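Take a look at the structure below.
A single protein chain has been omitted from the complex, and every remaining protein chain is retained in its original position.
What follows is subunit A.
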Amino acid sequence: MKKIQALLVCLFVFTWITGYSTPALAASDNQTKSKKLVLGTSADYPPYEFHKKINGKDQILGFDIEIAKEIAKDMGAELVIEDMKFDSLLLALNAGKVDMVMSAMNPTEERRKNVDFSNIYYQSDQAVLIRAEDKDKYTTMDDLKGKHIGAQKSSIYEDMARAVPNATVDALAKISDLVLSLESKRIDAIVLELPVAESYEKNRSTLAVAEAKPESSEDGYAIAFRKGSTDMVNQVNTTIDRLEKADMINKYVADASKLAEAPSGTNIFTYFNQNKQYFLSGVGWTLLLSLVTVVFGLILGIILVLMRLSKVKPLKWIAVAYIEFLRGTPLMVQLFIIYFGLPSIGIEFPKFLAGAIALSLNSAAYLAEIFRAGIQSIDKGQLEAARSLGMGHSMAMRFIILPQALKQVLPAIGNEFVVIIKESSIVSLIGITDIMYQEEVVRGSTYAGLPPLLIAAVLYFILTFVCTKLLGIAERRLKTSD
């Protein structure tokens, strides 16, 4: 009982942390300066804004950030950075959580209705990224006709790719995934932003920016403020003017592009070492999630199998329906229903809890079937012997049948645990920072293709291998009575 309590406390604490922590990466916000300028940004877009470890400390860098620093300096304020999802930036701005938003944001008409924008501080170009050996093949946009083109999902680049006649378009959520597709020849070209394309060209010898250039429809990037902040907007425009006159912005872009570069000439071990903290934190979350899932999956699985084998018909029906449904629908669908679907009827879980619930509910169905096989494999003479000694049904189950059944199915349960560890990678989809999530973060920020995937594979393998070995030991212990 104590153990279960401790576990619940752990679960609570961790969900609380994941639910509410937004990494405030401000240099120091306990210093009592007169003024603070809080910048909202979505730091997943090098070289504009991105995470990077400097001297062992995770920091947010990028040329948006450099410009913001200058703005803060001119205001005589201290810059505080809030990292959040792109979708939530303007909400946070209007809710007063941040003072301005810089995140490679286009000042569209739609957005202008809700917020004020500064002047354009940077006009980006788009480019076509291709494999280096195809450099001569794609000199004009016409050469891309009928080809396989990749672009970031729901971006303006997707529209540009679709505008190419007869082209097949692959829209993926992440640039890093698109690059992987390009390198593995699934697609022939990627339409994307020029600085980003140039970063990849610089960092990956296999890639090049094509001479072909998509038509521009971009209107540049600007800084967003709450409606009516005219004074502030004017002040910021002065800073932008100053920086443009001194040609500082292009310098910032070049610097940030350099900073965003992956260290060159590294093997996979040094690569792992450089990004250790991301991967290890991922391992921690994957382990915790798997552990919680195993415990609650087992408890629920036992309850389910007892219902399933019960003589009370409705209990049996409920268990059968539950097991069939959970086994018959994809885990991803179940996860999305719990995380995205349930809030619409007022049930909202923090993401870690949602992930743990989805995984536990799912694996309980499988574990229940494993237990059923185990229970039914026990000779009925065992139950008869127990009953003839005066034990009631539940007592006989608890002391005689279940311990033997458990031993019988231990290899199958071990297999299910391994499955849980691997399947848990699906929770990266809702933003739980497990191994897979961290792998994507690292891949996105270091321009590397295969190494992070290989590291993730090795980490998962170590976890499952250790799990298998531990269960092997448990099996041998239980065998003493055979």
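By our rule, a contact is a pair of C-beta atoms (placed from the backbone, for glycine too) under 8 Å apart; a residue touches a chain by one contact, two chains touch by 3 or more; residues count from 1.
In this section, contacts and distances are computed from a predicted model.
Colleague: Would you kindly match the missing chain to its UniProt protein name, picking from "NADH-quinone oxidoreductase subunit K", "Glutamine ABC transporter ATP-binding protein", "Peptide/nickel transport system permease protein" or "Sarcosine oxidase subunit alpha"?
Modeller: "Glutamine ABC transporter ATP-binding protein"
Colleague: I'm checking contacts with the chain that's been left out. Which of A:284, A:403 or A:431 qualifies?
Modeller: From the options A:284, A:403 or A:431, the contact with the absent chain belongs to A:403.
Colleague: Looking at A:389, A:457 or A:470, which residue reaches the missing chain?
Modeller: Touches the omitted chain: A:389.
Colleague: Would you indicate which residue among A:96, A:165, A:314 or A:381 is in contact with the undisplayed chain?
Modeller: Within the whole complex, the residue contacting the unshown chain is A:381.
Colleague: Just the residue numbers, please: which parts of subunit A touch the chain that's not shown?
Modeller: Output for subunit A: 379, 381-382, 384-392, 395, 399-400, 403-404, 407, 478, 480-482.
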